[in-house]
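For this view, one protein chain was removed and the others were kept in their places.
Naming follows writing order (A and B), and every chain is counted from residue 1.
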Amino acid sequence: MLVRDIAQALGAPLDGDGDIAVQRLVHPAQAESASDLALATSPQAAAALAETKASAVVVAAAAARPNRAFAAVIAVTEPRLALARLTALFDSGPPQQRGVHPTAVVAADAELGADISIGAYATIGPRSRIGAGTTIMPQVTVGAGATIGAHALIHSGVRIGHDCRLGDRVIVHGNAVIGADGFSFAPDLMSATAFTAAVTVQRVHSLGNVVIGDDVEIGACTTIDRATLESTRIGRGSKIDDHVHIGHNVTIGESCILCGMVGISGSVVIGNRVRLGGGVGVADHVRIGDQAVVAAGSGVASNVAAGAFVSGYPALPHQRTIEHQLYLGRQRRLHDRVNAMASRLEELERVMGGVVKK
Amino acid sequence: MLVRDIAQALGAPLDGDGDIAVQRLVHPAQAESASDLALATSPQAAAALAETKASAVVVAAAAARPNRAFAAVIAVTEPRLALARLTALFDSGPPQQRGVHPTAVVAADAELGADISIGAYATIGPRSRIGAGTTIMPQVTVGAGATIGAHALIHSGVRIGHDCRLGDRVIVHGNAVIGADGFSFAPDLMSATAFTAAVTVQRVHSLGNVVIGDDVEIGACTTIDRATLESTRIGRGSKIDDHVHIGHNVTIGESCILCGMVGISGSVVIGNRVRLGGGVGVADHVRIGDQAVVAAGSGVASNVAAGAFVSGYPALPHQRTIEHQLYLGRQRRLHDRVNAMASRLEELERVMGGVVKK
Partner (left out) sequence: MLVRDIAQALGAPLDGDGDIAVQRLVHPAQAESASDLALATSPQAAAALAETKASAVVVAAAAARPNRAFAAVIAVTEPRLALARLTALFDSGPPQQRGVHPTAVVAADAELGADISIGAYATIGPRSRIGAGTTIMPQVTVGAGATIGAHALIHSGVRIGHDCRLGDRVIVHGNAVIGADGFSFAPDLMSATAFTAAVTVQRVHSLGNVVIGDDVEIGACTTIDRATLESTRIGRGSKIDDHVHIGHNVTIGESCILCGMVGISGSVVIGNRVRLGGGVGVADHVRIGDQAVVAAGSGVASNVAAGAFVSGYPALPHQRTIEHQLYLGRQRRLHDRVNAMASRLEELERVMGGVVKK
């Protein structure tokens, strides 16, 4: 890639030689030759420019220019956006040959799009469909009747259950499980008040599926359970981190952010652009409105209004959780104060006894 | 299936034509033809009956009859139990051919029961035994000497370690790991008071196994570690959700319910019919008595008596946790009140000074 083209892709001014060809995007300290482009938009990385072997660098427009001269300097105004664009430019994806590996077991009636890649020991079930340009890494299982869109990337060990549907450009990371059965019993044992030996537990089977929109990303070891009758749904553009659990019958809107280890119980409904911090738990049947934010580690036991920011266990409006923490920190003082007041009160009563007696 | 037979299986009265043959159980809005049986026991689903294409419907006996006429109406008195039975009737399981797939690697001395299904690329270790009617989906690994009972269902990517034993009708969902080594070191570093660079960490190896009773269900990406010398045990009929971790040497009784992301540390002992909400953590060596309930998100640091209902971090009797929450909510008022009392006390002291002086 030429430095000129990179500057243009970033929409950023280039100072120097645009004809330098670069092959890797690196931290300045990692640069090994002039073919490495050094990214130095953070103060820590900028400090490392003093010793870098790179001759082409990307810096933050707002920061002081490097003390050293470089053959090419690109100055970006929005470093985080530049990071996204630069890493996209230099990402060629996991190395994986196109075509169907001879060891893959592909059902005769599976429909495969053009320019597909199916890795070693992948199994592609009957009546399934995989869109053009999609990459299936080794040892993935795609169940009967499942559908994957175009230009998707399914990493090794992912399990896509029968009849589940994934959109275009979906990325699923290693060992995620889409379409396991929901966790549902009759009677509903988490709410049953008397669960004695006399109660017979009956399994509610999962006849539905999972439907995932375009541009969704799903983390490693994440599980999304199928619905009882209908579909567990993840809306377009939502991003889901590793170890997230999404229960049966859940609906998640578009462009949501679910950080690592979030757990969503059955039948929860989440709006658009909702952000859940790491480790958040959401109780069953709860509704969370558009653009709500839940702080990391919170337990959401009741509905959250659109736009709200909640935190804590149980989750409350964030200001109230902060207030609770502050008051907890003031308890020693409060107790001391009440003790002192009690002494003064006693003294007054003692004196008053005298006064009254008078 | 005939509507008549379904009504009989549910033990529910049928009003109309019992000879209608149905093939799918659906939400009323999903029905595409008269061969779909619409389940409309919830108010939301009942409202959708107005527009459904189904002609046979299941409704709640307690609800008002539909405004429209249907060819067949089954009215159930216990909707959740009916859901369990109906979904069981219509669940044919994941599509999977019977027999041993030619790519499965089955040890010569493995014992396979009748009417078995072993999927593509599964590996079945030496001296292992798999019971009649059991289904092993593609890419499962069964270790040496492992035993699986009859009519079990092992989903893709499950790892069953050597010498582990699973009962009859056990269901294990995708990518669960049974029989990984316990997490145990000498000295016990979580309790060691001085863990300096001088301390050498030695691994306690796991020579035991995991033993799982009949009718247990284990969720996707759940891990159950093997014991040090004996067995980590899951009792008959217990149901374990996705992302649950059960440490080494743990004993879990019968018919327990462990919701998603529960974490059980080493050597914990749990009784029968215990229910643990989502994300509950239990410290090592803790004992939880029969029929105890732990609310979602709680951290259990000490023993829980049989029948107790605990919640919070650390978990306390639920009423105390609720009381703590209530008092936290009253702190502002309490502080205001103490402030006001302090002013009145000062005023009294000021006046009393006068009185006393008088």
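Everything that follows uses one rule, which is that contacts are C-beta pairs under 8 Å (C-beta built on N, C-alpha and C of every residue); 3 or more make two chains touch, one makes a residue touch a chain.
Predicted, not measured: the structure shown is a model, and the values here were computed from it.
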Legend entry - Residue among B:Gln139, B:Thr232, B:Asn272 or B:Ser311 that touches the chain left out of view: B:Gln139
Inset, instruction - Taking the full complex into account, find the residue in A:Gly119, A:Gly133, A:Gly179 or A:Gly266 that is in contact with the omitted chain. - result: A:Gly119
Inset, instruction - Just name the one of B:Gly16, B:Gly125 or B:Gly237 that touches the chain not displayed here. - result: B:Gly125
Inset, instruction - Quickly run down the residues of chain B that touch the omitted chain. - result: 105, 121, 123, 125-126, 139, 141, 143-145, 157, 159, 161-162, 175, 177, 180-181, 183, 185-190, 195-197, 199, 201-207, 221, 223, 225, 228-230, 243, 245, 247, 261, 263, 265, 279, 281, 283, 299, 301, 313-314, 320, 323-324, 327-328, 330, 334, 337-338, 341, 344-345, 348, 351-352, 355
Inset, instruction - Spell out the interface residues on chain A facing the chain that's missing from view. - result: 24-27, 30, 39, 78, 80-81, 83-85, 87-88, 90-91, 94-95, 101, 103, 119-121, 137-139, 155-157, 171, 173-175, 217, 219-221, 237, 239, 241-243, 255, 257, 259-261, 272-273, 275, 277-279, 291, 296-297, 312-313, 325, 328-329, 331-332, 334-335, 338, 341-342, 345, 348-349, 352, 355-356
